[in-house]
Each structure stands twice: as structure tokens, then as C-alpha cells.
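Of the protein chains in this complex, one is absent; all others appear in place.
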Amino acid sequence: MTIITAMPPPESPGKAAQIPSGAGLQAVPGPLRFLGRALRTLWSNGKARAGLIVLGLIIVVAVFAPLLAPHSPTATSFTPYSGPTGVNWFGTTGNGQDVFSQLVYGARVSLVVGLGAGAVATFVAVTLGLIAGYRPGIVDEVLGFVTNLALVVPALPLMIILAAYLQGRSVWTIVLVVAFTSWATGARVIRSQTSTLRTREFVTSAVFSGERLVRVVFREILPNMTSLVAASFFSAATAAVLAEASLEFLGLGNPDTVSWGTILYYAQQQNALLTGQWLMVFAPGLAIVLLMVSLTLINFGVDALSNPRLREK
Amino acid sequence: MRYVLRKVVLFVLTLWAAITLNFILPRLMPGSPVDAALGKLASAGVPITNAERNAIEIQLGVPHSGLLTQYLEYLRNIATLRFGTSYSFPSQTVAQTIGKALPWTLILIGATTIVAFIIGTLLGVYAGWHRGRAADSSITIGATFFGAFPPFWLGLLLLYLLAFRYGWFPIKGGFSPGASPNLSLSFLADALRHSVLPALTLVITTMSGWVFGMRNNMINTLGEDFVTFAEANGLRDRTVALRYAARNALLPNVTAFGLSLGAVVGGAVLVEGVFSYPGVGGLLFIAVTNHDFPLMQALLLVFTLSMLVAIFIVDLLYVRLDPRVRT
Partner (left out) sequence: MALLECRGVNVAYEPARGQRIWAVRDVDLALEQGEFVGLVGESGSGKTTLGHALTRMLRPPARLESGVIAFDGVDIASLHGEQLRRRRRNGFALVLQSGMNALNPVRTIGHQFGDVLKAHAWRGEDVGAHAIRLRAAGLLAAVRLEPDVLGRYPHELSGGMRQRVSIALALALEPRMIVFDEPTTALDVIVQQAVIQTIKDLQRDRGFTAVLISHDLGVVLEATDRVMVMYAGRIVEDQPASALVRGLHHPYTEALLDCYADPRADVVELGGIPGYPPDLSLPQAGCSFAPRCPLAEDICRAQDPPLSPLGRGRAACHVRARAATIGEEVGSAR
């Protein structure tokens, strides 16, 4: 059978006829433009916008702590156990330190640990998830098993025990311990998404046209998972903030660092509630809540980006 | 039944891996916890027999035989529940200490998880169904806010307000001091009163995970064809929302149950610490404060095992919920 096609080649779209934008992929834009576009899209989502504003404020407080805090956070020169006064707006600790200044400086540790541990955990999760999802077979099974194992061991008890064993007294110990226990959730999610994408036509065609593995992963698969990776990051960061605070509260961190968790640790040790230092308990806790809420709100926006059904109307 | 078989195999394998991990962990850690352990025991006045020292060394990784021999002995110890002696409670074995505390935690976690799951799921269904409207916004914002409360912080606040200030609930413990655990009604009532605040703290902080999960699942499910078809066939709103949408949206939540259980356990540890509740969480608190490694080790194992068993049970339950895995 001979087939003759009488169809002329398609004209380029004219004035009245425009191609409606398809659901195809776009080339990976430069990272800065990409970030700008991501921020703008997030900004348009009401919840994410609120989250960005609060997070921004906390970051500003952390960066400008020396300017914003009226006193040094570690100076023990004030009257201990005093309530809010003109000098010490939020009162003092049992060691005579100014609570408000501690609160301001504490933002630094919480941000660094939260975002840092979140980033490390996400990095590990993405790496392992990509490998597991892309190479089915023994590698996938083994990694999957390890991930499941990591999920079965409850995070906080493991963190507590690791921190107790390590007896490390630096912030970085905490970051590592927290990251070590929170990569698994993200890895699982990324693995399943990679696995789904791997069988899609655009990946198959890239592989057939001879693209190297690394290129396929970074140019075809990863760009389609950005919102998933971002969501993983914000989830991990939220959990990390809570974990860090919990560890500090239990006295497993360095008691000399100034963080919101350590303020609460001393509050508990010094029975702050009984001595009337209710701000010492209330303020750092509220700060932790605000930081976590802001990250969660941003995550709402990221979720809406990846799943159009969740977008606000 | 392939599904069940697979789950059983996974359970056994993961169990073995967790036990082995527990064996490896102390051997990877820097420092010598054995001497610290023995020192603490000595200062607590516990006579240290050779067998005792042996057990501790095996548990904490002092090598005096080949690794494989140690491993086998370790497995044997586990199987016979010989975890050594804790130095926080030198008058009993670790196994006994944990044995007394475990029921308290199981009941606390069991009850709160069920309550949090039910309330969280219902709220999530409601929010998802009324998505975009005031009900949804308030539920979402509320869940975000309360879900961000560190469990220990909320516990402190509740403790202060309701126990200390208003005296509605006791300040600490699982039961009134001086009472000894038994199954009498008065004891149970006393225990119940002591568990309200810890339970309340746990429910509030863990509920939000369920709310969000269910809300997202609902929204996704509501876009499915079978929901549209059900509406086209004129089924009532409530039928569609519950029997068609929610019933299907529930499934991914159940699969993810295991993941959230870890958060519940973590929360329980903190809450028990704050309220001095006599569960295994409180024990961990004590163990950490005292650098009580034998106790910590055993607790890690107990935690992991409980999670495994709980997840396994839920996996089996899933078969009842989703007919597609029954083939």
C-alpha cells in the first residue's frame, strides 16, 4: 500500500491562531532566573506569602541580632529570676541572663540547624532516591530496604541515643544527628517519583538518543521534581527545627549555646513556671512555633505548585 | 495473599536488621561506655559479677571474642530477654524495668493515636470536602498552628495552666504517689485522671498530620472520575463524600500510618518526660540523664520492635480496606 499525504507542512502560528501553551517541558532555565520565578509563584499563594514574610522576619532578626538585642545573651550581670522590667524586657534566667537577648540570638541557631539539617537530609534523600528510582533491581531493593529500616526506627529516640553516645558538644553534631534520622521520608517519596518519571517517554527518548546517565538524571528527571524536592526540604527543615529544640530541651545539646531549645532547657531546670518566669517558657516556644509554621505555610505553596488541584482559587 | 506473604517476609527481615543495627551501633560510637557503665554500677553499690560484666561488655561492644561469637551471644541474650542491669534502677534487671513501664506507654500511645487518627481524619474529610471555604481555611490554619507546637512545650503550658494554676489535674506521674498499680476501679480512675494531660498534649500535636494528609487525599480523590460519575448519578452529597471520596482517600493515609507513628513515639517520649509519666519514654529521659547505656540500648530495641509490630498490624488491616490487594 502506498500512502500519499496531501497535508502541507504546518505553517508557523499566524496572528489570530496561536498555539496554546502545551504541557511539554521547557528547557532548564538558569538557576537564578529559576529561583526568581519560583519565589514569584510562591508569593502569589496566600499561605506561602505569609510564610515567606514570617520566615523573612526571623532571618532578619537572626542576621541583625547584635543590633536588635539590647544586651549580650550570655552576660550574667543581671538580677537572676526577675520578671519583665525596663532593662530586661522578658525577665532574666536563673543565671542572671537577659531572656530577650537570648531569644534574639537564639534565632541563629534554630535557623542554621533547621535549614542546615533540612538541606543535608534532603540532599541525601534526593541522591539515594534518584539512584534507587532510576536503577530498578538489586540496587533499588537494597536501598528500599535500608530506607524502610530507617523509617521503622523512631526518629527522636534514635536521635536522643545518638546524641547521648556522641557526647559531642557542638551544633554540628546536632545537625548531623538530626539529618541522619530524617532523610528517609524524603528518599522514599523521591524514589517513587523518579521511578514513575523514568518510564515516561521523554526520558526514554533521551536515553535512546544517547544521553549519558548523569545528563538524563539532571536534565530530564530532576527539573520535573523540583517542587517535590522543595517540599521535601521544607518538611525536613520543619522537622529539624522541632528536633533540635527537643534535643536542646533534653540537655543533649551544648548547654552553652544560645538557642530557643536551651532557653527552655534552663527554664525547666530552674522551674521557671514556678518562679513566675512564664515568658521564659512562653516566648521561645512561641518562636519555635512561628518558625515551624512559616516553613509549613511555604510548603503549602510548594504543594500547590506541583499539584494543580491543590491550588487556591 | 501475595501481599500478606510479602509483608510477613518484610517484617521478619526488618526485625532482624533492626536487631543487628542495635548490635552494631554501640560499636561504632567513640568513647568507652563500658567503663562508664561499670563505674556507675559500682557507685550504685551493685555487685558486679563476671557474668554481669560479660553481658554489659557484649551489649556495649567491648570485644573479647570474635565479632561473630559476640553477635550470636547477643542474639541469644535478646531472645532470652537478658538486657543486663540498668544503673538507674539497680535493684531490677533492665527487662523488668522496661516491663513495668511498657504497658503505660502502650496504653497512652494506643489511645491517643486512635483518637488523633479519628478526629484528624474526620477534620481532614470535612476540610477537603469544603475546600476553599471558611471551614477549610480555619481547619487548615488551626492544624498548622497546633501541629507546630513542640510537644514538650505544649505539655509545659498545659501543666502550668491546668494542673498548677487551676489544679484540675495532677502535676506529675501516672498515678498518685503511694498507690501501687492494680486493676481496681479506684486505681484505674486515678490513672485515668493522671493521663488526661499527657494524652491531650499528644492528641493535639499529632492530630495535624492526619488532618493534612486526609485533606490532600480528599482533594485528589474528589477529582477522580468515579466521584464525578457518582454525582452524575445523583447520589446524595453525604454518600459521595463518605462512601466514595473519603473511603478511597483513606487508603494512602493508612499506608502512611507507619511513617507518622515515629512522630507519635517521639512526642510520647517528650511528653512522658515533662509529666514524669511512668512509661518507657520517661525511662529514656532518665536513661539519658544518667548515661545509662544498657537501658538506652534496650529501649531503642523496644521502640523499634513496637513500631515494627504496629506497622505490621496496620499493613494486615489494609487488606480489609482495599480489595485490590486481595487477589
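What to note about this one:
Order as written gives the chain letters A and B; numbering starts at 1 within each chain.
Operating definition for what follows: contacts are C-beta pairs under 8 Å (C-beta built on N, C-alpha and C of every residue); 3 or more make two chains touch, one makes a residue touch a chain.
In this text the structure is predicted, and so the values were computed from the model without any measurement.
Touching the missing chain, out of B:5, B:185 or B:232, is residue B:232. Contact with the chain that does not appear here is found for just one residue of B:175, B:244, B:275 or B:312, B:244.
With the whole complex as reference, residues 224-226, 228-236, 239, 243-244, 247-248, 251, 321-324, 327 of subunit B touch the missing chain.
Here, only the chains that are shown with their structure count from here on.
Measuring from the averaged C-alpha position of subunit A to that of subunit B gives a distance of 24 Å.
Here subunit B touches subunit A in the complex through residues 10, 13-14, 17-18, 21, 25-26, 29-31, 33, 132, 140, 144-145, 147-153, 156-157, 159-160, 164, 216, 219-220, 223, 258-259, 261-263, 265-267, 269-270, 273-274, 284-285, 288-289, 291, 293, 296-297, 299-300, 303-304, 307-308, 311, going by the rule given at the top.
Across the interface of their complex, subunit B is touched by residues 47, 145, 148-149, 151-158, 160-161, 164-167, 185, 238, 242, 245-246, 249-252, 264, 267-268, 273-274, 278, 281-282, 285, 288-290, 292-293, 296-297, 300, 303, 307, 309-310, 312-313 of subunit A.
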